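Every protein chain of the complex appears in place save one, which is left out.
When the chains are written out, they are named A and B in that same order, and each has its own residue count from 1.
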Amino acid sequence: MTAEKKPGWKFLLLGAVVDEPGSSQEYKTGDWRAFRPFVIKEKCVNCLICWIYCPDSAIVRQEKWVDVDYDYCKGCGICAKECPKQAISMGDEPK
Amino acid sequence: MVVLKELSKEELFASGHRLCAGCGEGTINRMTMKALRGPTVIIAATGCNEVATTIYPYTSWKLPWAHVAFENAAAVASGVVEAYKAMARRGTGQGQIDVIAMAGDGGTYDIGIQALSGALERGHDFLYICVDNEAYMNTGIQRSGSTPHGADTTTSPAGNVIPGKPEWKKDLIGICVAHGIEYAATASPAYWNDYITKVRKGIEVNGPAVINVLSPCPLGWRHDSSLSIQLVKLAVETRYFPVYEFERGKYKLNLNVSTPKPVEEFLKAQGRFGHLFKPTYRRDVIDEIQQNVDINWNRILKLCAN
Partner (left out) sequence: MTVLGLTGDEAVAHAAKQSKVDIVAAYPITPQTIIVERFSKYVANGEVPTGYVCVESEHSALSACIGASLTGARVFTATSSQGLALMHEMMYIASGLRCPIVMGVANRALSAPINIHGDHSDMMGSRDCGWIQIYVENAQEAYDWTIQAFKIAENKEVQLPVSVNLDGFIITHCMEGVDTVDDNVVAKFLQTRTPLFKLDPEKPITVGALCFTDYYFEFKRQQVEALTHVRPVLNKVAKEYEGVSGRSYGVLDAYGMDDAEAAVLCLGSTAGTAREVARKLRAQGKKVGVVKMWLYRPFPIDEVRAALKNVKALAVFDKAISFGAQYGAVCSDVVAALHTAEKRPRIFNVIFGLGGRDIKPSDIEFVFNEALETARSGVVKQETMYLGVRE
(Lines give C-alpha, C1' and ligand atoms only; values in the text may rest on other atoms or scores of the structure.)
Protein backbone atom coordinates (compact mmCIF):
# COMPACT_ATOMS: atom_id res chain seq x y z
CA MET A 1 0.00 0.00 0.00
CA THR A 2 1.36 3.41 -0.88
CA ALA A 3 1.90 6.08 1.70
CA GLU A 4 -1.25 7.92 0.53
CA LYS A 5 -3.86 8.61 3.14
CA LYS A 6 -6.35 5.75 3.34
CA PRO A 7 -9.96 6.47 2.31
CA GLY A 8 -12.62 7.34 4.90
CA TRP A 9 -15.80 5.33 5.45
CA LYS A 10 -17.76 7.45 3.01
CA PHE A 11 -15.51 6.39 0.15
CA LEU A 12 -15.29 2.66 0.78
CA LEU A 13 -17.59 0.06 -0.74
CA LEU A 14 -20.20 -1.17 1.71
CA GLY A 15 -19.48 -4.34 3.61
CA ALA A 16 -15.74 -4.36 2.82
CA VAL A 17 -16.41 -5.76 -0.64
CA VAL A 18 -13.38 -5.77 -2.94
CA ASP A 19 -14.43 -5.28 -6.54
CA GLU A 20 -10.98 -5.34 -8.14
CA PRO A 21 -10.21 -9.01 -8.87
CA GLY A 22 -6.56 -9.85 -8.34
CA SER A 23 -5.74 -6.49 -6.76
CA SER A 24 -3.15 -8.24 -4.60
CA GLN A 25 -0.84 -7.86 -7.60
CA GLU A 26 -0.23 -4.34 -6.37
CA TYR A 27 1.59 -5.86 -3.41
CA LYS A 28 5.02 -6.99 -4.57
CA THR A 29 6.08 -9.89 -2.42
CA GLY A 30 9.45 -10.04 -4.15
CA ASP A 31 11.04 -8.11 -1.33
CA TRP A 32 10.47 -11.09 0.97
CA ARG A 33 13.32 -12.95 -0.69
CA ALA A 34 16.53 -14.01 0.99
CA PHE A 35 17.44 -16.28 -1.90
CA ARG A 36 16.75 -15.82 -5.58
CA PRO A 37 16.27 -18.46 -8.32
CA PHE A 38 18.23 -18.30 -11.58
CA VAL A 39 17.04 -20.15 -14.65
CA ILE A 40 19.84 -21.71 -16.68
CA LYS A 41 18.15 -21.34 -20.04
CA GLU A 42 20.38 -23.85 -21.82
CA LYS A 43 19.30 -26.58 -19.44
CA CYS A 44 15.59 -25.69 -19.35
CA VAL A 45 13.39 -28.05 -21.42
CA ASN A 46 10.20 -26.10 -20.74
CA CYS A 47 8.59 -29.06 -18.95
CA LEU A 48 6.67 -26.57 -16.73
CA ILE A 49 7.13 -28.62 -13.53
CA CYS A 50 8.44 -25.50 -11.78
CA TRP A 51 5.50 -23.52 -13.12
CA ILE A 52 2.82 -25.82 -11.75
CA TYR A 53 4.40 -26.03 -8.30
CA CYS A 54 5.20 -22.36 -7.74
CA PRO A 55 2.89 -21.11 -4.95
CA ASP A 56 3.18 -17.53 -6.17
CA SER A 57 2.69 -17.79 -9.94
CA ALA A 58 6.21 -16.40 -10.15
CA ILE A 59 7.34 -18.74 -12.90
CA VAL A 60 6.47 -17.23 -16.22
CA ARG A 61 5.87 -19.47 -19.22
CA GLN A 62 7.82 -18.36 -22.28
CA GLU A 63 8.21 -19.76 -25.77
CA LYS A 64 11.27 -21.95 -25.18
CA TRP A 65 11.98 -21.75 -21.47
CA VAL A 66 10.68 -20.30 -18.23
CA ASP A 67 11.47 -17.05 -16.55
CA VAL A 68 11.11 -15.80 -13.02
CA ASP A 69 8.87 -12.91 -12.02
CA TYR A 70 11.06 -11.29 -9.40
CA ASP A 71 8.29 -8.90 -8.41
CA TYR A 72 6.55 -11.74 -6.61
CA CYS A 73 9.03 -14.61 -6.17
CA LYS A 74 9.46 -15.23 -2.44
CA GLY A 75 12.56 -17.36 -2.93
CA CYS A 76 11.05 -20.52 -1.44
CA GLY A 77 13.24 -22.70 -3.63
CA ILE A 78 10.61 -25.23 -4.67
CA CYS A 79 11.29 -24.61 -8.35
CA ALA A 80 14.99 -25.32 -7.98
CA LYS A 81 14.29 -28.43 -5.95
CA GLU A 82 11.73 -29.88 -8.33
CA CYS A 83 13.38 -29.10 -11.66
CA PRO A 84 14.16 -32.47 -13.26
CA LYS A 85 17.05 -30.94 -15.20
CA GLN A 86 18.59 -28.93 -12.35
CA ALA A 87 18.07 -25.92 -14.57
CA ILE A 88 17.27 -23.61 -11.68
CA SER A 89 19.75 -22.69 -9.00
CA MET A 90 19.22 -20.65 -5.87
CA GLY A 91 21.63 -17.86 -5.08
CA ASP A 92 21.77 -15.12 -2.49
CA GLU A 93 19.44 -12.22 -3.02
CA PRO A 94 21.57 -9.17 -3.80
CA LYS A 95 21.25 -6.44 -1.16
CA MET B 1 -5.18 -37.02 -17.64
CA VAL B 2 -3.87 -33.54 -18.08
CA VAL B 3 -0.82 -32.25 -19.85
CA LEU B 4 0.95 -29.30 -18.27
CA LYS B 5 1.32 -27.37 -21.51
CA GLU B 6 -2.41 -27.64 -22.12
CA LEU B 7 -3.30 -26.11 -18.80
CA SER B 8 -4.49 -22.56 -19.02
CA LYS B 9 -1.93 -19.82 -18.57
CA GLU B 10 -4.60 -17.73 -16.93
CA GLU B 11 -4.03 -17.36 -13.21
CA LEU B 12 -7.38 -16.95 -11.47
CA PHE B 13 -5.37 -16.99 -8.25
CA ALA B 14 -3.04 -14.03 -8.53
CA SER B 15 0.38 -13.24 -7.10
CA GLY B 16 0.84 -10.82 -4.26
CA HIS B 17 -0.81 -12.93 -1.60
CA ARG B 18 0.81 -13.19 1.81
CA LEU B 19 1.01 -16.98 2.18
CA CYS B 20 4.40 -18.08 3.53
CA ALA B 21 7.16 -18.84 1.05
CA GLY B 22 6.73 -22.46 0.09
CA CYS B 23 3.18 -22.75 1.42
CA GLY B 24 1.36 -25.74 -0.06
CA GLU B 25 -1.90 -23.77 -0.15
CA GLY B 26 -0.55 -21.40 -2.78
CA THR B 27 0.31 -24.35 -5.03
CA ILE B 28 -3.01 -26.04 -4.28
CA ASN B 29 -5.00 -22.88 -5.07
CA ARG B 30 -3.26 -22.54 -8.43
CA MET B 31 -3.82 -26.19 -9.30
CA THR B 32 -7.46 -25.98 -8.28
CA MET B 33 -8.01 -22.99 -10.56
CA LYS B 34 -6.62 -25.00 -13.49
CA ALA B 35 -9.32 -27.64 -13.04
CA LEU B 36 -12.38 -25.39 -13.38
CA ARG B 37 -14.81 -26.06 -16.19
CA GLY B 38 -16.73 -22.78 -16.26
CA PRO B 39 -18.09 -20.01 -14.03
CA THR B 40 -17.16 -20.88 -10.46
CA VAL B 41 -17.67 -19.39 -7.02
CA ILE B 42 -15.38 -20.12 -4.09
CA ILE B 43 -16.64 -20.20 -0.51
CA ALA B 44 -13.75 -20.16 1.94
CA ALA B 45 -13.54 -20.83 5.65
CA THR B 46 -11.37 -18.79 7.98
CA GLY B 47 -7.78 -19.99 7.85
CA CYS B 48 -4.38 -19.29 6.36
CA ASN B 49 -5.74 -19.50 2.85
CA GLU B 50 -8.53 -17.01 3.47
CA VAL B 51 -6.58 -14.61 5.61
CA ALA B 52 -3.46 -14.40 3.48
CA THR B 53 -5.22 -14.01 0.15
CA THR B 54 -7.79 -11.34 1.04
CA ILE B 55 -6.23 -8.62 3.15
CA TYR B 56 -8.42 -5.59 2.50
CA PRO B 57 -8.27 -3.82 0.10
CA TYR B 58 -6.40 -6.57 -1.76
CA THR B 59 -7.65 -9.87 -3.07
CA SER B 60 -5.77 -12.56 -4.96
CA TRP B 61 -8.95 -14.03 -6.35
CA LYS B 62 -10.15 -13.29 -9.85
CA LEU B 63 -13.44 -15.14 -9.49
CA PRO B 64 -16.33 -14.59 -7.06
CA TRP B 65 -15.12 -15.48 -3.60
CA ALA B 66 -16.70 -15.21 -0.19
CA HIS B 67 -15.55 -15.85 3.34
CA VAL B 68 -18.19 -15.90 6.03
CA ALA B 69 -16.87 -17.69 9.12
CA PHE B 70 -14.69 -20.55 10.34
CA GLU B 71 -16.94 -23.53 10.86
CA ASN B 72 -19.54 -23.05 8.18
CA ALA B 73 -18.00 -23.19 4.71
CA ALA B 74 -20.24 -26.16 3.90
CA ALA B 75 -23.36 -24.43 5.26
CA VAL B 76 -22.64 -21.20 3.38
CA ALA B 77 -21.95 -23.19 0.21
CA SER B 78 -25.28 -25.00 0.70
CA GLY B 79 -27.08 -21.66 0.73
CA VAL B 80 -25.19 -20.43 -2.33
CA VAL B 81 -25.89 -23.59 -4.35
CA GLU B 82 -29.58 -23.58 -3.54
CA ALA B 83 -29.91 -19.85 -4.17
CA TYR B 84 -28.49 -20.18 -7.69
CA LYS B 85 -30.95 -23.00 -8.30
CA ALA B 86 -33.83 -20.95 -6.92
CA MET B 87 -33.00 -17.98 -9.10
CA ALA B 88 -32.76 -20.28 -12.10
CA ARG B 89 -36.27 -21.50 -11.27
CA ARG B 90 -37.62 -17.98 -11.22
CA GLY B 91 -35.96 -17.28 -14.55
CA THR B 92 -33.16 -14.97 -13.46
CA GLY B 93 -30.43 -17.60 -13.34
CA GLN B 94 -27.08 -17.23 -15.09
CA GLY B 95 -26.65 -20.82 -16.17
CA GLN B 96 -24.40 -23.39 -14.53
CA ILE B 97 -22.26 -21.95 -11.76
CA ASP B 98 -19.98 -24.38 -9.93
CA VAL B 99 -19.52 -23.90 -6.22
CA ILE B 100 -16.35 -24.97 -4.43
CA ALA B 101 -15.98 -24.74 -0.66
CA MET B 102 -12.39 -24.53 0.57
CA ALA B 103 -11.50 -25.01 4.19
CA GLY B 104 -8.52 -26.11 6.22
CA ASP B 105 -8.41 -29.16 8.43
CA GLY B 106 -9.46 -26.90 11.31
CA GLY B 107 -12.61 -25.78 9.56
CA THR B 108 -13.35 -29.33 8.36
CA TYR B 109 -12.29 -32.07 10.78
CA ASP B 110 -13.25 -30.28 13.96
CA ILE B 111 -15.30 -27.13 14.19
CA GLY B 112 -16.56 -27.55 10.64
CA ILE B 113 -17.56 -31.23 10.78
CA GLN B 114 -21.18 -30.52 11.64
CA ALA B 115 -21.76 -28.17 8.75
CA LEU B 116 -19.97 -30.59 6.40
CA SER B 117 -22.02 -33.52 7.63
CA GLY B 118 -25.26 -31.61 7.15
CA ALA B 119 -24.34 -30.47 3.67
CA LEU B 120 -23.31 -33.98 2.59
CA GLU B 121 -26.46 -35.49 4.03
CA ARG B 122 -28.60 -32.96 2.17
CA GLY B 123 -26.77 -33.76 -1.05
CA HIS B 124 -26.06 -30.26 -2.38
CA ASP B 125 -24.20 -30.10 -5.67
CA PHE B 126 -20.82 -28.72 -4.66
CA LEU B 127 -17.18 -29.69 -4.23
CA TYR B 128 -15.62 -29.43 -0.79
CA ILE B 129 -11.84 -29.23 -0.71
CA CYS B 130 -10.18 -29.68 2.65
CA VAL B 131 -6.71 -28.16 2.43
CA ASP B 132 -5.09 -30.27 5.11
CA ASN B 133 -1.90 -29.00 6.74
CA GLU B 134 -2.62 -31.11 9.79
CA ALA B 135 -3.04 -28.43 12.47
CA TYR B 136 -4.63 -25.06 13.15
CA MET B 137 -1.77 -23.29 11.45
CA ASN B 138 -3.23 -19.81 11.09
CA THR B 139 -3.67 -19.36 14.82
CA GLY B 140 -0.15 -20.55 15.58
CA ILE B 141 0.11 -24.30 15.02
CA GLN B 142 -2.38 -25.85 17.43
CA ARG B 143 -3.43 -29.47 17.09
CA SER B 144 -6.49 -30.48 15.13
CA GLY B 145 -8.32 -33.75 14.62
CA SER B 146 -6.11 -34.14 11.57
CA THR B 147 -2.78 -33.78 13.37
CA PRO B 148 -0.90 -37.07 13.29
CA HIS B 149 0.10 -39.06 16.35
CA GLY B 150 3.39 -37.89 17.80
CA ALA B 151 3.40 -34.47 16.16
CA ASP B 152 4.53 -31.49 18.20
CA THR B 153 2.04 -28.63 18.16
CA THR B 154 1.53 -25.86 20.67
CA THR B 155 -1.48 -27.62 22.21
CA SER B 156 -0.02 -31.10 21.91
CA PRO B 157 3.57 -30.24 22.67
CA ALA B 158 6.36 -32.73 23.04
CA GLY B 159 7.12 -32.56 26.74
CA ASN B 160 9.01 -34.55 29.29
CA VAL B 161 6.13 -36.91 29.82
CA ILE B 162 4.07 -36.81 26.63
CA PRO B 163 5.90 -37.00 23.26
CA GLY B 164 3.54 -34.96 21.09
CA LYS B 165 -0.05 -35.61 20.15
CA PRO B 166 -1.38 -38.77 21.79
CA GLU B 167 -4.39 -39.15 19.47
CA TRP B 168 -4.47 -40.39 15.90
CA LYS B 169 -5.53 -38.63 12.71
CA LYS B 170 -9.27 -38.77 12.03
CA ASP B 171 -10.46 -40.63 8.92
CA LEU B 172 -12.21 -37.82 7.08
CA ILE B 173 -12.85 -39.76 3.89
CA GLY B 174 -14.45 -42.58 5.88
CA ILE B 175 -16.77 -40.07 7.54
CA CYS B 176 -17.70 -38.53 4.20
CA VAL B 177 -18.28 -41.88 2.51
CA ALA B 178 -20.57 -42.87 5.37
CA HIS B 179 -22.90 -40.08 4.20
CA GLY B 180 -23.53 -41.93 0.99
CA ILE B 181 -21.94 -39.37 -1.33
CA GLU B 182 -20.81 -40.22 -4.82
CA TYR B 183 -17.20 -39.02 -4.69
CA ALA B 184 -14.52 -38.61 -2.05
CA ALA B 185 -10.77 -38.68 -2.50
CA THR B 186 -7.41 -37.90 -0.98
CA ALA B 187 -4.70 -36.12 -2.93
CA SER B 188 -1.18 -34.80 -2.67
CA PRO B 189 -0.14 -31.71 -4.63
CA ALA B 190 3.14 -33.42 -5.54
CA TYR B 191 1.01 -35.43 -7.95
CA TRP B 192 -0.45 -32.45 -9.80
CA ASN B 193 -2.06 -34.58 -12.51
CA ASP B 194 -3.94 -36.71 -9.99
CA TYR B 195 -5.06 -33.69 -8.00
CA ILE B 196 -6.24 -31.60 -10.94
CA THR B 197 -8.10 -34.60 -12.40
CA LYS B 198 -9.80 -35.15 -9.06
CA VAL B 199 -10.87 -31.54 -8.69
CA ARG B 200 -12.44 -31.68 -12.13
CA LYS B 201 -14.16 -34.96 -11.27
CA GLY B 202 -15.46 -33.47 -8.04
CA ILE B 203 -16.88 -30.47 -9.90
CA GLU B 204 -18.55 -32.70 -12.47
CA VAL B 205 -20.22 -34.94 -9.90
CA ASN B 206 -23.89 -34.16 -9.54
CA GLY B 207 -24.04 -33.87 -5.80
CA PRO B 208 -21.49 -33.41 -3.03
CA ALA B 209 -17.84 -34.38 -3.54
CA VAL B 210 -15.03 -34.12 -1.02
CA ILE B 211 -11.28 -33.97 -1.61
CA ASN B 212 -8.78 -34.04 1.25
CA VAL B 213 -5.52 -32.65 -0.13
CA LEU B 214 -2.38 -32.75 1.97
CA SER B 215 -0.77 -29.32 2.24
CA PRO B 216 2.81 -28.86 3.41
CA CYS B 217 3.46 -26.10 5.93
CA PRO B 218 7.11 -25.01 6.24
CA LEU B 219 6.38 -23.15 9.45
CA GLY B 220 4.17 -25.70 11.19
CA TRP B 221 5.84 -28.87 9.98
CA ARG B 222 9.24 -27.18 10.39
CA HIS B 223 11.09 -27.83 7.19
CA ASP B 224 12.93 -25.82 4.58
CA SER B 225 10.50 -24.04 2.27
CA SER B 226 12.11 -25.66 -0.77
CA LEU B 227 11.14 -29.13 0.45
CA SER B 228 7.37 -28.62 0.44
CA ILE B 229 6.66 -30.73 -2.61
CA GLN B 230 9.32 -33.30 -1.68
CA LEU B 231 7.62 -33.85 1.65
CA VAL B 232 4.13 -34.43 0.31
CA LYS B 233 5.74 -36.84 -2.16
CA LEU B 234 7.47 -38.63 0.68
CA ALA B 235 4.16 -38.72 2.56
CA VAL B 236 2.81 -40.84 -0.27
CA GLU B 237 5.97 -42.89 -0.81
CA THR B 238 6.00 -43.96 2.83
CA ARG B 239 2.28 -44.86 2.70
CA TYR B 240 1.78 -42.28 5.45
CA PHE B 241 -0.77 -40.54 3.24
CA PRO B 242 -2.45 -43.03 0.89
CA VAL B 243 -3.87 -41.47 -2.26
CA TYR B 244 -7.12 -43.12 -3.20
CA GLU B 245 -10.62 -42.27 -4.27
CA PHE B 246 -14.14 -43.48 -3.62
CA GLU B 247 -16.37 -43.19 -6.67
CA ARG B 248 -19.92 -44.45 -6.93
CA GLY B 249 -19.53 -47.09 -4.29
CA LYS B 250 -16.07 -48.34 -5.31
CA TYR B 251 -12.70 -47.57 -3.81
CA LYS B 252 -9.66 -47.23 -6.05
CA LEU B 253 -6.04 -46.84 -5.09
CA ASN B 254 -4.69 -44.11 -7.35
CA LEU B 255 -1.05 -44.25 -6.33
CA ASN B 256 0.17 -47.72 -5.52
CA VAL B 257 3.29 -47.87 -3.39
CA SER B 258 4.63 -51.39 -3.76
CA THR B 259 7.97 -50.73 -2.07
CA PRO B 260 7.30 -48.20 0.63
CA LYS B 261 10.01 -46.12 2.27
CA PRO B 262 9.95 -46.43 6.07
CA VAL B 263 7.74 -43.72 7.61
CA GLU B 264 10.74 -42.73 9.67
CA GLU B 265 12.13 -40.98 6.59
CA PHE B 266 9.05 -38.80 6.46
CA LEU B 267 9.18 -38.07 10.19
CA LYS B 268 12.92 -37.35 10.20
CA ALA B 269 12.54 -34.64 7.60
CA GLN B 270 10.27 -32.47 9.75
CA GLY B 271 10.91 -30.50 12.91
CA ARG B 272 7.46 -31.31 14.27
CA PHE B 273 8.68 -34.87 14.77
CA GLY B 274 12.20 -33.84 15.79
CA HIS B 275 11.60 -34.81 19.42
CA LEU B 276 11.27 -38.44 18.30
CA PHE B 277 14.94 -38.35 17.32
CA LYS B 278 16.66 -35.95 19.68
CA PRO B 279 17.60 -35.91 22.52
CA THR B 280 16.24 -39.45 22.78
CA TYR B 281 15.59 -41.71 19.85
CA ARG B 282 11.97 -42.71 20.46
CA ARG B 283 11.96 -46.06 18.68
CA ASP B 284 8.72 -46.89 20.50
CA VAL B 285 6.72 -43.99 19.07
CA ILE B 286 8.21 -44.37 15.60
CA ASP B 287 7.30 -48.07 15.62
CA GLU B 288 3.78 -47.20 16.75
CA ILE B 289 3.46 -44.80 13.85
CA GLN B 290 4.87 -47.33 11.37
CA GLN B 291 2.45 -49.95 12.66
CA ASN B 292 -0.46 -47.60 12.24
CA VAL B 293 0.66 -46.70 8.72
CA ASP B 294 0.76 -50.41 7.84
CA ILE B 295 -2.64 -51.16 9.34
CA ASN B 296 -4.17 -48.18 7.58
CA TRP B 297 -2.58 -49.13 4.26
CA ASN B 298 -3.91 -52.67 4.51
CA ARG B 299 -7.34 -51.35 5.44
CA ILE B 300 -7.38 -49.23 2.31
CA LEU B 301 -6.06 -52.05 0.13
CA LYS B 302 -8.88 -54.21 1.39
CA LEU B 303 -11.43 -51.52 0.61
CA CYS B 304 -10.00 -51.15 -2.88
CA ALA B 305 -10.04 -54.90 -3.48
CA ASN B 306 -13.79 -55.20 -2.98
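The working rule: a residue touches a chain if its C-beta (ideal position, glycine included) is under 8 Å from a C-beta of that chain, and two chains touch if they have at least 3 such contacts.
Since we're looking at a predicted model, the values are computed, not measured.
The chain not shown here is touched by just one of B:E82, B:D224, B:E247 or B:E288, and that residue is B:E82. Only one of B:W61, B:Y109, B:W221 or B:Y244 touches the chain withheld from this view, namely B:W61.
Of the residues in chain B, those that touch the hidden partner chain are 39-41, 43-44, 50-51, 54-59, 61-69, 71-72, 75-80, 82-87, 89-90, 92, 94, 97, 114-115, 117-118, 121-122. Listed for chain A, the residues touching the missing chain in the whole complex are 6-9, 12-19, 21.
In this text, only the chains that are shown with their structure count from here on.
Interface residues of chain B facing chain A in the complex, by the touch rule stated above, are 4-5, 7, 9, 11, 13-27, 30-31, 34, 53-63, 189, 192, 218, 224-230. The residues of chain A lying in touch with chain B in their complex are 16, 18, 20-29, 32, 47-49, 51-58, 61, 69, 71-72, 74-78, 80-82, 90.
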